[in-house]
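Structure, as structure tokens:
The complex appears here without one of its protein chains, the remainder shown in place.
First chain written, first letter: the chains are A, B and C, and each begins at residue 1.
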Amino acid sequence: MKIELNLFGALRQYTPAAAVTLEVADDARVADVRTALRAHAEAYWPGFHSGLLARSAFASETTVLREGEPVPADGRMAVLPPVSGG
Amino acid sequence: MKIELNLFGALRQYTPAAAVTLEVADDARVADVRTALRAHAEAYWPGFHSGLLARSAFASETTVLREGEPVPADGRMAVLPPVSGG
Amino acid sequence: MDAHVDTVQFAIADIARHRLDPAAALDFVSDPGFGGIAMFVGKVRAQNLGREVVGVSYDMFDPLALAVFAQAAEEARALVGPRLKLHVSHAKGRLGVGDLAVVVAAGTPHRDEAFRACRLMIEKVKHQAPIWKQEHYLDGDSVWSEGCSLCEGHAHDHD
Partner (left out) sequence: MDAHVDTVQFAIADIARHRLDPAAALDFVSDPGFGGIAMFVGKVRAQNLGREVVGVSYDMFDPLALAVFAQAAEEARALVGPRLKLHVSHAKGRLGVGDLAVVVAAGTPHRDEAFRACRLMIEKVKHQAPIWKQEHYLDGDSVWSEGCSLCEGHAHDHD
């Protein structure tokens, strides 16, 4: 399936669109998306720090997703680096 | 010496002026003033509750006075029932 | 207080002439080096202990109240350090339901210090400042609140 990842915070600096489209298996879990994004980043993002992605969470519009959860049906997720609001 | 006591809060209800002038010994302590005020109140204040005076503190303009402290030189004190600010 | 004259602000607002102003309190405790401001605003409630309240009157022994605020400010400074601005204002006179009775604000570099200083100040205002509240009820009755005794051995005997 095709998934669209929206990037926030420090992850925005790696791609002007702040979004990445990836292809993953139809039964992919969040952990699989993390692996696919890491591979994409290492291939295409100059100066990418893998530590930042390791500390980033994946989320839908309503909740943070755990690693073992399936990808949302609409294939849309947000990638959230460590937060610093307030 | 002559002392002037200013009354606050619930103590105001006992005397329209919210003040009492009493005569105490020149070497009087705060505890002596308390005794003198209680005698005055029992004599002149209709419906006086001695429990209120027992829970009231005596103070100068800058600090609450302990029972063993001497009366301030100017003879002026405030009588403070339990406080309820805020 | 002399050393901190620009960092503490105390006011007794005779409500015949002045209103408490939370926005001005926020402004006063703001500073380019401060990221956190905690504020407490106390308002007159419509009910207390099951009775319908239509207003309250605050009595105050002004000079000692200001001295208690100043002493509390020194304690707050000892608690959270010198980078602190404080505002305390308290109404005096007759207030209606919803009127502002007290405003406390504390500005500090970070939020934990702001919360702690603000809480310390309002507790001192409630428990140690010579201020008295008389509640006026719908039935025409008026009663002075029970309150906290300032006598030795009576500290914090009532909230």
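Here are a few things to note about the model shown:
As a working rule, a contact is a pair of C-beta atoms (placed from the backbone, for glycine too) under 8 Å apart; a residue touches a chain by one contact, two chains touch by 3 or more.
For clarity, every value in this text was computed on a predicted model and none was experimentally measured.
One chain is not depicted; across the entire complex it touches A, C. One chain of the complex is left out; on chain C, the residues touching it are 22-23, 26, 30, 32-47, 97-98, 109, 111, 114-115, 118-119, 122, 126.
Remark: the residues of chain A touching the chain excluded from display are 6, 8-10, 12-13, 54-57, 59-64, 66-67, 78, 80-86.
Keep in mind that, in the parts below, only the chains that are shown with their structure count from here on.
Centre-to-centre separation of chain A and chain B, using mean CA positions: 73 Å. Centre to centre, using the average C-alpha position, chain A and chain C are separated by 49 Å. Chain centres here are Cα averages; for chain B and chain C they lie 25 Å apart. Contact with two or more other chains is made by no residue of chain C.
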